[in-house]
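One structure coming up, written as structure tokens, with questions to follow.
A single protein chain has been omitted from the complex, and every remaining protein chain is retained in its original position.
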Amino acid sequence: MSETQYHATDRFEFVDEDVELLVEDTDLPRRLKNELYETIDDRGGMDLEAVEEVASAVESRYVNTRVDPLDPVGTVSAQSIGEPGTQMSVPYDEKVLVRRDGETDVTEIGSLIDGLMAVRESADVDGHEVTSGPEGMEVLSLRADERVEWKPLEQVSRHEAPEELLRFELESGRSIRATKAHSFVVQDDSGDIVPIAGDELAVGDELPVAGEYDARAGEADVSTLEAETALTDGGVVASKASQQSSIVGTASWDRIESIETVEPDHEYVYDFSVAGLETFTTAQGVVTHNTMNTFHYAGVAEIDVTQGLPRLIELVDARKTPDTPMMTVHLEDEYATERERAHEVVWKIEATKILALGDISTNVADMLVQIDLNPDTLAERWPTVDDVEAVAEEIASTIESALGVQTRQSGMLIEFGPEEPSYRDLLQLVEDLREIVFKGIEDVSRVVIRKEETEKGEEFVLYTEGSALGDVLDIEGVDASRATCNNIHEIYRNLGVEAAREAIIDETMNTLEEQGLDDVNVRHLMLVADIMTNDGEIESIGRHGISGSKDSVLARAAFEVTVSHLLDAAIHGEVDGLDGVTENVIVGKPIKLGTGDVDLRMNPGKGGSTD
Amino acid sequence: MVDVSQHELVPDHTVLDSDELEDVLAEYDIKKTDLPKIKRTDPALPDEAEVGDVIKVERDSRTTDRAVVYRLVIE
Partner (left out) sequence: MMSTQRYNRYEKARIIGARALQIAHGAPVLIETDQTQPILIAAEEYDAGVLPFTVNRGQHT
């Protein structure tokens, strides 16, 4: 990123040094800063306070939507929120670097994957054909610490090509073509490597390239042509690469010289899935990033769920809401078998906010918020309403009642503004507008739809981020006998103690199994669940629950804060009947169980006993 | 509200009549207040259940075919 002196004051008529200082101080990428300048210029200048407000609004929005490494973004999640245009991947004839059994090779990604698809069983994940990678094949992948490393190729996928691709030309002469949403990785201001969508890249941004490797392979940095010939040559590279450990070198950064859209000339586009940052390297050394996150929780891609000890603690502590609430929603009848019907249910569950429906812009001159709705999205999300105009009206009235403003709606355009012209109020309206839920359940931020093999055959199953089991059970199409969530309190409220008991057992067992502790006997977990639900409601195990409410002073003292328990007991003159196991262990008596519970008496005068 | 009893997590709940209750209490030699509890407001409870009734719960057990437990209905 060219952070060195941008000199916006020279380029824009209405930008003075104060404004520049303010804008440059934000955490925004170059492209957005420039847009800010342009906007200021277009309006013939703005006062400093207004600039500050706009800049901070843009910044907060940018920071909120920025994606962290390994965050679930990309195809499956994007398509599940209904962006039909979202595609990824590189075209057929893009050459990629692969290593197999120590032999480095350059191959066309298309022919490689088509070959695999022809002989292997492939799964269909939301329009993407996915199959496992060939045994022993590795690709060059970028690690978070900028090292380039050979990583096993886990999965390959292909799908139909979109209408246009982006072609990036780099400073060094390398080039790459990819679909718009195919994420690349860039370095953010703090030096972290973060994924970024192709169409968010701008000229001047830098992409990582496997520089050192190329240099060693034949000084390929100068010309793409030479790079390819040198690499395809094979011999030299293979012998060198095979001697090296999996880490090949450090990535270097290459500036983007130009970006253009091109038409794809093949039916499909292709992608690789690699562990880690999910990046792979093309023959010209450009590192690209696949967002098909292969991390999965019980087979669910791209929904991140608390696991391991934190989850176990959460369950045993009976937290009111889990850290990462989620639901697993099975569907009924045709909803389970037809993708379109399943999507109807998705739109009823997933909270639809304004950002998904159209573009918002603020017209500062007229003090108006303008929403340009996307009719295709409306038609998709309100499949039962034929007339998108009616949907637009409904949206307008929702806005009116939620924000208390008068709206003007004509066609796909909705306009409204604050009562008094005020910049602050205008921005506040936009903020509030973003929070309005137009459709679906507020607590459910995302729904992922998956085709799964279950005992009922192949069916679509929905996984949600956020949970509201009570609401979901009432939705038409949802199989109310199988929908569950990971919040045991929600299950308790909607299905009762017995169901909560089952859920505690299931969740604890699954958490343990996930960690490889599958040989823990369920009886332990059943005991825990029985105790937690003994009183007819869910009680936690810890200090505020079962362990803290034991009758015996000694047992409580043995659990936590020994001295204060003993002191309190002394003050209140408590008596310990030594009935429990813990108390008897503490005082060194046999416990009242089994042989310890037998009250043995000797009959005097019978037999001959001494002692 | 949907019929909760159809949910796969919810085992069968039935109200015990007084004869059965006596047999149960005699078998375990306990008072009915010694039983685990279930709230009157529990969504899985049969409609006719009253506070003081004992509910028979028949679970599909993980350790045996079928497990029968009892819960006392409380406020």
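Read from first to last, the chains carry the letters A and B; within each, the first residue is number 1.
Methods note: a contact is a pair of C-beta atoms (placed from the backbone, for glycine too) under 8 Å apart; a residue touches a chain by one contact, two chains touch by 3 or more.
Because the structure is predicted, anything quoted here is derived from the model rather than measured.
> Give the residue, chosen from A:17, A:455 or A:597, that touches the chain omitted from the document.
In the full complex, the listed residue that touches the missing chain is A:597.
> Since one chain isn't shown, list which residues of subunit A touch it in the complete complex.
594-595, 597-603, 606-611
Note that only the chains that are shown with their structure count from here on.
> So the centre of each chain is just the mean of its C-alpha atoms; given that, what is the distance between subunit A and subunit B in Å?
Inter-chain centre distance comes to 41 Å.
> Show which residues of subunit B lie in contact with subunit A when the two form their complex.
Checking each residue of subunit B against subunit A gives 1-4, 6-11, 13, 36-39, 42-45, 57, 59, 62-63, 71, 74.
> Going by the contact rule at the top, pick out the subunit A residues touching subunit B in the complex.
Touching subunit B from subunit A are residues 473-474, 480-482, 484, 491, 493-499, 502-503, 505, 522-523, 526, 530, 533-537.
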